[in-house]
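Attaching a single structure in structure tokens format; questions to follow.
Apart from one protein chain that is not included, each protein chain of the complex appears where it belongs.
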Amino acid sequence: MIRRLFVILLLLGLGGVFAGLVAGYSPDDTLNLTARYYADHTAQDIGAANIVTAIIVTYRGLDTLGEVTVLFLTAAIVGLVLAQSRRKADAPQRPLPPSGELLTTGTRLLVPLILLLGVYVFVNGHLTPGGGFQGGAILASAVLMLLLTDPLLRIGHGLIAAIESTAGLLFVGIGVLGIVLAGGFLDNRILPIGDLGNLFSAGAIPIIYSIIGLKVGAEFSSMLATLAETEDL
Amino acid sequence: MTPMLIGMSLLLAVTMVVAGVLATRPSQALSISILAAGLVSLLASVQFLLLAAPDVAMTEAAIGSGLTTFLFFFVLGRIRGGDRD
Amino acid sequence: MADVLVYLAATLAGVAFVLALIRFILGPSSADRIIAFDSLTIISITGIVLVALAEGRGIYLDVALVYALLSFLGVIVVARYIERGF
Amino acid sequence: MSSLLAVVGGILLVGGTAFLLFGAIGLVRMPDAYNRLQAGTKTTTLGTLLSLAGVACLHPEWALKLLLIGIFLLFTNPLSSQVLARAAHRIGVKKAPQTVVDRLEEDLAEKDLGARP
Amino acid sequence: MAPLMAYIALTTGFVLILIGLYGALTNRNILRMIVAFTVANTGVNLVMVAIGYLHGRTAPILDAAVPVEQAAALIIDPLPQALVLTAIVIGVGVTALMLAYAYRLYETKRTLDISQYTELKW
Partner (left out) sequence: METPVEAKVRAMARTRSTAVMFATLLLFWLMLIGNLTLDALIVGVLASLVIAVLYPNGISFFTELRATPEAFVAGLRYYGYFFKELVKSNLRLTAIVLSPSLPIRPGIVKVRTRLRSRMGRLMLANSITLTPGTLTVEMDSEWLYVHWTNVESDDIEAATGAIVAGFERYLEVIYG
């Protein structure tokens, strides 16, 4: 009881702070200096129509490398934590209800389309909303749908690891290529910038985002597969 | 059409708060709590779109609501006993 | 003229949204709540399309596509969970 | 001409959302989960399709992407409803008192069609 | 009237943070605490995006509606959006990690009640 009172007091205090923040919020009318720089220079410097993508892949490319690394470490740790709980191949399995003909056929119909949508999202990252992270999540959703139809499906961890590490190496390789050929690490101008709005424009951004998409998709898929392979408790 | 957008924003805000309360109420079945948390994320994605952030909206729909909910249900499917408190 | 109709459509969709939310709150069984969740997300797709119309940006439709896909998968996951399919 | 198209689009939009509204009323009023599912599926599908058609009339250059969303919806929406109905039947969600017959229940009692939990 | 949208989003975000914190602090079930954490996570993201919003402007994507020359007058601040995008992706990683640990904890003691785990209490 005393505990709950303490929690409520704490939240009231925090609520007071938040109310002060909302009351003191004064909306800007114009962009600040950094945002103005991005708005004015992205089209000439990077050639990407989506300014958010330009920031993520090029202006702050090193942060994205760190982010992908964090995600990789997370997937690896999830695999490590759950490694001992892996279901044995000959362990008794409780009877699973069959997924039914409709869901099976629907999966076979929809999985290729979902994969295609994922590819579309990350290839078009520099023109439309979306990019590697979203596209990767959609690819992992296709894997999820396969797992739903057949919960005992084994997804080859070797293939996932191969895609993942190849994509990681290519990502760093393109970054280093940027130092050699252009202005710095992960500079996209190793390829011609092209015309704003074309699919083959913005230098190396579509390639980098495709690599990120494959890598993120492989990481999320490995997380899902690891969780699906644990034993029932 | 600003009034329409503001009305939508208000409706979404109220719904998100209601779904948030449903998600954290201890008397709810755990699967419904997770579903309500997923609903908060999905509606937040529409709210992001209203705030002119389509990139964030897509990320929230694909990752924040989609994958998180799936992971929760996979773990919950393994820990059936956890549904009781 | 068309503007008035768009406003009317948004109002109708809003009322439908509120009704589905009521079913989500009340729903006696978990199946009822999942049905309400499904309806809520599909009404939201109409909402996204209306936002794209109001702002005049066609690129928002990509979000609607991803949203439709992910909400569909969410419903299937919950349905398979309650029938103990995994 | 274009204003005529705009009016047609607006009317389609209002019709679609009206179906969404009727479906939501059905969702609240129907007595059991299966009937609610019926109300939910049909009206949301047609309602969303009509709204998409209306927006396509207002903005003809978006028609292709709207068509794609429509095709997607036409396949995913009934599929999720069917999976949900089967799951509800498997866990034994209560049927309304007006229900007159349930052949699936009878057949399940005879042979084991899918392990019931 | 004018910048109402940012106020609504800010308030919703803060309320969601409070709801999530309350749920995480009062619930005893580990999975419920993680659910409450994701609600608070969504609230934080909403606040960050709302701060970057400028009234009457549109998304930072250049196309026919936003020509390059007028970009600075038409778009909103892209930097918070990039930050939130990162935050969401890391958020799902953190959630997955917490869920894996919850599974392992359940494996050792067959319960999810946090007050049963007293080994590290001093």
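Which chain is which? They are A, B, C, D and E, in the order written, and residues in each are numbered from 1.
The definition used in the following text is that a residue touches a chain if its C-beta (ideal position, glycine included) is under 8 Å from a C-beta of that chain, and two chains touch if they have at least 3 such contacts.
Just so it is clear, the structure is predicted and the values come from calculations on it, not from any experiment.
**Q** What shown chains does the left-out chain touch?
**A** Answer for the hidden chain's contacts among shown chains: A, D.
**Q** From the listed residues A:Gly79, A:Gly106, A:Gly168 or A:Gly203, report the one that touches the chain absent from this view.
**A** Reading the full complex, the residue touching the unseen chain is A:Gly106.
**Q** What residues on chain A make contact with the chain left out of this view?
**A** 100-102, 105-106, 108-109, 111-113, 115-117, 119-120, 123-124, 198-200
**Q** Considering the entire assembly, which residues of chain D contact the chain that has been omitted?
**A** 19, 22-23, 25-26, 29-32, 34-35, 37-39, 41-43, 45-47, 64-65, 67-68, 74-75, 78-79, 81-82, 85-86, 89, 95-96, 98-105, 107, 113
What we mean here is this: only the chains that are shown with their structure count from here on.
**Q** Give me the set of chains touching chain A intersected with the set touching chain D.
**A** Chains touching both chain A and chain D: C.
**Q** Sort the other chains by how far their Cα centres are from that of chain C and give me the top one.
**A** It is A whose centre lies farthest from that of chain C.
**Q** Sort the other chains by how far their Cα centres are from that of chain E and give me the top one.
**A** Computed centres place D farthest from chain E.
**Q** Once you find the CA centre of chain B and the CA centre of chain C, what distance in Å lies between them?
**A** The separation of the two C-alpha centroids amounts to 12 Å.
**Q** In whole angstrom, what separates the CA-based centres of chain A and chain E?
**A** It comes to 16 Å between the two C-alpha centres.
**Q** What positions in chain C touch 2 or more of the other chains?
**A** 6, 10, 17, 34, 50, 55, 57, 59-60, 62-63, 65-66, 69-70, 73, 76-77, 80, 82-86
**Q** Name the residues of chain E that each touch 2 or more other chains.
**A** 6, 11, 22, 26, 53, 58-59, 61, 63, 76, 81, 85, 89, 96, 99-100, 103, 106, 110
**Q** Any idea which chain A residues touch chain D in the complex?
**A** 95-98, 100, 102-103, 106, 109-110, 113
**Q** Can you check the complex and tell me which residues of chain C touch chain D?
**A** Chain C residues touching chain D: 1-2, 4-6, 8-10, 12-13, 15-17, 19-20, 22-23, 29, 31-32, 34-36, 38-39, 42-43, 45-46, 49-50, 52-53, 58, 61-62, 64-65, 68-69, 72, 75-76, 79-80, 82-85.
**Q** Would you pull the chain A residues touching chain C in the complex into a rising list?
**A** Residues in contact with chain C: 96-97, 99, 103, 114, 117, 121, 128-130, 134, 138, 141, 144-145, 147-148, 151, 228.
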